[in-house]
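Once you've had a glance at the structure underneath, I'll fire off some questions.
A single protein chain has been omitted from the complex, and every remaining protein chain is retained in its original position.
On to chain A.
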Amino acid sequence: MAETIGFLQPRPAVIARRREIAADLADLLPPGCLISDERGLKPFETDAFIAYRRMPLLVALPETTKQVAAVLKYCSRYGIPVVPRGAGTSLSGGAIPQEDAVVIGLSKMSRILDIDFFNRTATVQAGVTNLNISEAVTADGFFYAPDPSSQLACTIGGNIGMNSGGAHCLKYGVTTNNLLGVKMVLFDGTIIDLGGKALDAAGYDLLGLICGSEGQLGIVTEATVRLIAKPEGARPVLFGFASSEAAGACVADVIGSGIIPVAMEFMDKPAIEICEAFAHAGYPLDVEALLIVEVEGSEAEMDAMLASIIDVARRHGVTTIKESQSALEAALIWKGRKSAFGATGRIADYICMDGTVPLSQLSHVLRRTGEIVASYGLRVANVFHAGDGNMHPLILYNINDPEDAARAESAGNDILRLCVDAGGCLTGEHGVGIEKRDLMLHQFTQTDLDQQMAARAAFDPQWILNPSKVFPLEGRPAA
């Protein structure tokens, strides 16, 4: 397809030295930890934002923090760009490399270092997957709360880079609210520790700044996260509505009435059909919109909370209410929701938007999204975290048809502008990456961005860390 998103021009001096750099890095790493052949590099050329790809210069897969530091020190010394990578599940191109970049992949750093039930913390290496953490503590009655749909594959390091969310963050917050500390390597190889098992470290909240910085401030190699006691029970309930507007209004009213369920997920008719065909979760097919509302606690508490939610739903003309009758059914309901992106991928190529809007704007933005996509002659499926206004329209298109792809990208950009204009933001949990980079000036002024870039420069004065991402290529400070 014709690419509309640009990358920085590769540094010819770096490309020219490729062979030498490979030899030097091989010296810094154990055998088998440097990939330099074309076949080996190929899997690293893109992430889950597959419309764009770039072959990296080299891929380093260090096994220790010290090795990460050695590679970074080398790269900063010679002005070689570095692109950090976890599992490569970014939907915004956050892990897409560039021709002159060394990818530092954390996949070999996948050990759980410490589980401390007394203090309710887990300390893990950055390459541990999100789900691994919960699995390691579930038998003892705990879990790690942020649960991105890709949690089977995505790593905690990537979660920190993107400040990942998930379906259950309505109650428990996103990564930044559950992160207690990190060990990280700065651009020049300096290793620092931020935070730890004690809350609210002294000095500036650098930990808060690191989280969601998309690999531009350093490379996190270890993280300490908060564990939470698993609720006694959890019950997802399906609410079907005759219109998306009614479902959207119901969400706002549930929250407004003082009830905060653990999760409130929205699907429109196309999304319901796609997910049901894939997961056979028992979603009603005769409704226009579906809410998955999950409550948790003891049986009595769940009953009480559900009764209040059902009251609100009735006021909005709910047509179907279906409670899960077993753990298996509950698991299927979530399987359908969490496989929404994968299931959509079976029927068409898609790009997934990630804007967040204030709850009062949900209905309006949903309606306008439908109109915008239709005006480009494309189809859309909506499946998203309604409780916090984080929308995920999936725009369906054909990746092999350049015109179709360009239309999808334009429609996506229109939708993101709509989200910002409605008082929201470009991205709620997927990150800016390259995907939304050139829309940043729609949400921020150049002065706002200048201040962010200044903060970035305090960590990476040479702009070698993931340099093509987040900030528009125009208007950057002179190197």
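Note that in this section contacts are C-beta pairs under 8 Å (C-beta built on N, C-alpha and C of every residue); 3 or more make two chains touch, one makes a residue touch a chain; residues count from 1.
One rule holds for everything that comes next: contacts and distances are computed from a predicted model.
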The complex's invisible chain, by UniProt name, from "Glycolate oxidase subunit GlcE", "Multicomponent Na+:H+ antiporter subunit G", "tRNA-specific 2-thiouridylase MnmA" or "Branched-chain amino acid transport system permease protein": "Glycolate oxidase subunit GlcE"
Of the residues A:256, A:377, A:402 or A:475, which one touches the chain left out of the display? A:256
Interface with the unshown chain - residue positions in chain A: 116-121, 141-142, 162-163, 165, 169-170, 173-174, 176-177, 186, 190-194, 196-209, 211-213, 216, 229-232, 252-253, 255-256, 258-260, 297-298, 300-301, 304-305, 356-360, 385, 388-390, 423-432, 436, 440, 443-445, 447-452, 454-459, 470
